[in-house]
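I have a structure here, written as structure tokens, and I will follow up with some questions on it.
A single protein chain has been removed from this complex, and every other one stays in its place.
A and B are the chain letters, set down in written order, and residue numbers restart from 1 in every chain.
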Amino acid sequence: MSTLARTDGQLLQDIAAGDEAAFRMLYERHAGWLLLRLKRRCGNADLVAGALQDTFVAVWKSADKFRGDGDVAAWLWGISIRQLVSALRRRRDPDAASADLIAAASPAVQSAEDELMLGVEHGDLGWALRTLSPELRATVQATLIDGLSTREAAQLLGLPQGTVKTRLRTAKQQLRERLIPVLDGRFS
Amino acid sequence: MNEWHVADELVAMYVAGTLDLAAQSSVETHVTQCEACRVRANDLVPKPELDEIWQQVVVGTAGAELPRPLRVAARLGLPDADGVILRASSALHRPWLMSVAGALLFAILGTWFTGEDQRLFYLLLAPLLPALTVTSTYDATDPVRELTASTSCNKLRIALLRTVAAVSVALPLVLVVGLILPGIGMQAFAWLLPSLALTLLALNLLTWLNASTTAGVITILWLGFVLALRAGDAVSAAAGLEVQLAFTAGATVAAVVLVVRLTSHHAPGGYS
Partner (left out) sequence: MTKTTALLTGVTKSYGGTEVLHATDLTFGTGVIGLLGPNGAGKTTLIRLLATAMPPTSGRIVVAGHTITGAIAERAAARRRLSYLPQEIGFPRRMTAFGFLDYIAVLKEWKDTDERHREVLRVLGLMNLADMRTKRVSSLSGGQRRRLAIAQALMGQPDLVLLDEPTTGLDPEQRASLRGILSSYAAEGSVLLATHQTDDVSALCDRVIILDQGLIHFDGSVVDLIAKARGQVWIGPETNPGALSSWRTGSGEIRSVGGVPSSASRPTEPAVEDAYLFVRHQNLDSVGDSR
């Protein structure tokens, strides 16, 4: 009887046409997880709230720029993390900015049994990530996982761009070294 | 389709931040692709928190942001409410457009005319411009004149705000153009008093008439005056002392009348 719920892509098309109800619906679908994920990047609640707010304001204004294909959630995350980067860059005190960052402040490394119990699914890559140092992990999270460019990652982490590039190269090399024997082992 | 979903304990640890990077990124990657788990994430954020951010989003998308010049002014100390008044009355962008158009007009036509004609032309247009830009700031809000009259804001203060904004935009440009035009030069300062007189006259008329009528009346009056000067071959005299004194007297009279109108509770734009 009821019409099927609109997909995210359809919502964006409607938003581009000025449909405010669609805009509210998109917010309700995505604001929660975006906020949670942003909080895992920055400890300052005001900055995070501001970034989320700016994200949706940007979505309202540029919903027509979303290419119909592709993942809306990923697109939204791309906007959010960049809004957070801008907000951190605007902060006048660089020390405070990096203190706000949680980056990859991973407390404990999960034990294998915990992993099993929790049913974490990330296989070999996850295991290889675990072997990286915290700085390299932070770089990997910003670039490979969050999709930032090295320049943006540098702004997020409060590091020179050259440092980020070096670390990223090192991280990729280490991951390759860890993974190739495993993969070789699979196919041999 | 992958049927694995994030376990509740895992989610709790994710929210608490006790997962390591690998597990965290695994959860995040999954959530990006799984609508069901995104719905679960929504339940984990307190609704008031999301609602408050939504309120700000609504305000941010309501078309209520001020244009750049007013944002700059806000940073320099202009109260937000005044910014709203100036934006509503187009008190910046309209005077700006009019001044630029006026300056272009001067520049073009100023090179066609020489000597006496150039002075005439300048005398005709230059004092009108500030007066008309002030009048135009009322034009935008004339439709709500009746309603405005019934509000408690200080109408005089609004008049001053609009006048200062409009004049500070219109005056410099036209002055500069005058100084540049070879036939005018320092005489450009001579029209400052006529500008003042005309602007005060405009403010007076605005206590009776609406903006379009006021603009029309002022233009016709000034046109008539300048043509009369021309007929009496007295255009150069416009820069002379007698005429300047006459304008000072005129401006004073206009100011006095304006004060009288204000005390009898008639402000520009409506009964006060």
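Please note the rule applied: a residue touches a chain if its C-beta (ideal position, glycine included) is under 8 Å from a C-beta of that chain, and two chains touch if they have at least 3 such contacts.
Note that the structure is predicted; figures quoted are calculated from it, not measured.
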| item | value |
| --- | --- |
| Absent-chain contact - pick from A:Ala21, A:Ala74 or A:Ile180 | A:Ala21 |
| Contact partner of the left-out chain, one of B:Leu147, B:Val176 or B:Leu245 | B:Leu147 |
| Those residues of chain B which, in the complete complex, touch the missing chain | 55, 58-59, 61-64, 79-81, 84-85, 88, 140-144, 146-154, 265, 270-272 |
| Touching residues on chain A - with respect to the absent chain | 18, 20-21 |
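Please note the rule applied: only the chains that are shown with their structure count from here on.
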| item | value |
| --- | --- |
| Between chain B and chain A, distance of the C-alpha-averaged centres to the nearest whole Å | 42 |
| Residue numbers on chain A that touch chain B, as the complex places them | 23-24, 27-33, 35-37, 39-40, 49, 52-54, 56-57, 60-61, 71, 73-74, 77, 102, 104-110, 115, 118-122, 125-127, 129-130, 137, 140-141, 145 |
| List of chain B residues in touch with chain A within their complex | 4, 7, 9-10, 13-15, 17-26, 28-33, 35, 37-39, 41-45, 49-50, 52-54, 56-57, 60-61 |
